[in-house]
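Omission of a single protein chain aside, the complex is shown with its protein chains in their original locations.
Every chain is named by a letter (A and B) in the order it is written, and numbering of its residues begins at 1.
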Amino acid sequence: MATAVSEQTLLTTSGLTKHFGGLPALHEVGFAAERGKVTALIGPNGAGKTTFINCLTGILRPDKGSMVFDGHALAGLAPHQIARLGIARTFQNLRLFAGLSVLDNVLCGLSAKAGDSFLEAFIRTPSLRHRERRLWLTALEALDTFGLSARADCPAGSLSYGEKKRLDLARAFVSGPTLVLLDEPVAGLNPDETERVGALIRQLRRGGATLILVEHDMDLVMSVSDHVVVLDGGRRIAAGSPEDIRRNPLVLEAYLGKISLTA
Amino acid sequence: MNARTAAAASYVRRHRTGLSVLGLSCALALVPLVLTNPWRLGILNLVALHAIAALGLNLFIGYAGQISLGHAAFFGLGAYGSAILTTAGGLPPWAAMPLTAAGVALTALVIGIPTLRLSGHYLAMATLGFNIVVHHAFVQWDPVTGGPSGLTGIPPFGVLGLTFQGETQQYYLLWGTAMAALTLSVNFVRSGVGRGLAALAEDEVAAAAMGVDVRRGKIAVFTTSAVFASVGGSLFAHYMGTVTPDTFGIFASIDLAIMVVIGGIGSLWGSLAGAAFVTILPHLLGPLEDYKDILHGLIVVVVLLVLPRGLIAGLVDLAKARFARRWSAVTTRPA
Partner (left out) sequence: MTDMGSRKTLLSIEGLTLHYGAAQALFGIDLTVAEGETVAIVGANGAGKSSLLKAIIGLVPPSGGRILLEGRDVTGQSTSSMASLGVTLSPEGREMFGDLSVRENLILGALASTPGKAELGRRLDEVFGRFPKLRERSLQHTATLSGGEQQMVAIGRALMARPRLLLLDEPSLGLAPLVTDEIFDIIHRLARAGTTILLVEQNAARALTASTTAYLLANGRIIRSGKSEALLVHPELRRAFLGAASRDNPAQSRLGAAGLTNVRLEKPDMSALTFMPPFTSEDELRAHQLTGLRWTVRHAREGSPFYRARLDAAGVGPEDIRSLEDIGKLPLTTADDLRDDYPFPLRSVPYEQIVRIHSSSGTTGKRKILCYTQKDLDDWAHIFARCYEMAGVTPLDRVQIAVGYGLWTAGVGFQAGCERVGAMAVPTGPGNLDLQCEFLVDLQSTVYCCTASMGLLLAEEVHKRGLAEKINLKKVIYGSERSSRSMRKRISDLLGGAELFDIPGLTELYGPGTGIECPHHDCIHYWADYYLLEILDPDTLQPVPPGEWGEMVVTTLAKEAAPLIRYRTRDITRIIPGPCTCGSILPRHSRIKGRTDDVFKFRGVNIYPSTIDAVLSAIPGLGSEYQIHLTRDDEQRDHLRLVVERGAGVEPKRGEELQREIVHMIKHKVMVTVEVEMAEYDSLPRSERKTMRVFDSRIQDSII
């Protein structure tokens, strides 16, 4: 399937392939995400969604294919280089810095802006102090947005699951990235919390963020996405608007057909 | 509270770290006026030297979450480097120290780049191995290092015409350097780079996703901790006047690691406490001095089992937990 590329396309992949041993986790996957829009990536468990995200963020090296972000080729870049290009992500399994405080976790999200110089850090120059203060204020504002201000000094490990999910989001968004990859942001949340995260996603989208959303919660996907891409068994089987995908027979078969219930 | 007091309170709160270091420095400065016994001062001087190395090591172990069981090698390289440059090389001590530190930094880079790809047990083994190699070099390379008997006649440290002779003067030099090391470390952990390293220690994958250059960070902090140890070593050489290889063997490395663990991994103030504890303890043991190593081991095991966050942090936690349980037993209604 051809992927339409326009001036408004922020991220594209073409022919992306990744094998684990003999098993194809991704096979010739083409994908496009438009600026300022939410593109959802759905598919049954094991379809290759997390593998896809890991290829985009440099954790895995694809065997074949290209990934281009805002004119930059992503293949071969290390994860931290990709982050510094303006791509942020959340993790399916959170990966919070449990021993650090909530505020420090969010400040880590600003690592790219915090400066690299050891010397400057040791001497604590006035410019570093000013930068730290600005980062502190920015991090606090992010905590406000994600409703975590009251827990700013608590260790991240002591938060409830819903708060942890929001912290993961805050950490990804605080640096104002160009593209954010959300890996199952509402998994394990109750309906109230899911709605809260959904509202946050809509708010971020209105602010002009470009999002790629990997999710199982169909209500959320349908309510926030502009475009949906469906993977199954490592292959792209459908792409289109949420309404189209909801009615697409291939998609329905992928979710229902393969599972055989024992008598 | 009027505006003045509020402004003062705010100033103290904002600069509490700096003021604490200043406070400690002032307290330490007063010690020689009270404690005049040169032998006791000598022990405190040793504490200062160990503290400098322990602080550097804590940055590596505590903040970057790595392991090194061979840091005495850097301490030794610093000591021998300064010793050689000031005796055979004829350089003044204040020039030998930075030169040695630069050499040690380079060595750390060369060792670090391949070694830091490893982790956990493998990294520990590699650092141990490095220590053994260095120790071996100290012993065998007679013409340069003076072999098993080492080097003597190392001049005392001097800078700008001032020479530090005698326990009291050495006290101010060594503790002055230790407080400087503490200041640098404390600044470091509060900076963006420091946070990046703490993140790296918790979860490398997530830290990389935030933009932290994991590889470069590990190597940089390894080199930094080596430089701290080197400075400590150089000052040690000038303090003792002689250096022998056995001071810098693997047991010394393990002692350094124990100082960090007892004080609390990740607690810089704890490193000072740990250095004090491990240095002073043998002198309090009297007849049991020969069993020093066994005792060290036992203490580490006990601390890790009972107070895993280290002495200081662990005792504070314990107090808080005890109080909370007593309170809850009072307030929770019986079933």
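Brief remarks follow.
Simple rule for what comes next: a contact is a pair of C-beta atoms (placed from the backbone, for glycine too) under 8 Å apart; a residue touches a chain by one contact, two chains touch by 3 or more.
Treat the numbers as computed from the prediction; the structure is a model and nothing was measured.
Shown chains touched by the missing chain in the whole complex: A, B. When the full complex is taken into account, the listed residue touching the unshown chain is A:Leu140, out of A:Leu85, A:Ile123 or A:Leu140.
The omitted chain makes contact with just one of the residues A:Thr17, A:Gln92, A:Thr125 or A:Asn248: A:Gln92. Residues of chain B that touch the chain left out of the display are 10, 317, 320-321, 323-325, 328-329, 332-335.
Taking the whole complex into account, chain A touches the unshown chain at residues 20, 44-46, 92-93, 130, 133-134, 136-138, 140-141, 144, 149, 158-163, 184, 187-195, 202-203, 206-207, 216, 218-219, 222-223, 243, 255-256, 259-262.
Assume only the chains that are shown with their structure count from here on.
With each centre defined as the average position of its C-alpha atoms, the distance from chain A to chain B rounds to 40 Å.
Against chain B, in their complex, chain A makes its touches with residues 57-59, 78-80, 83-84, 88-89, 91, 95-100, 104, 107-118, 120-124, 128, 131-132, 135, 171, 175. By the touch criterion given at the top, residues 184, 187-188, 190-196, 198-199, 202-203, 205-214, 220, 224 of chain B touch chain A in their complex.
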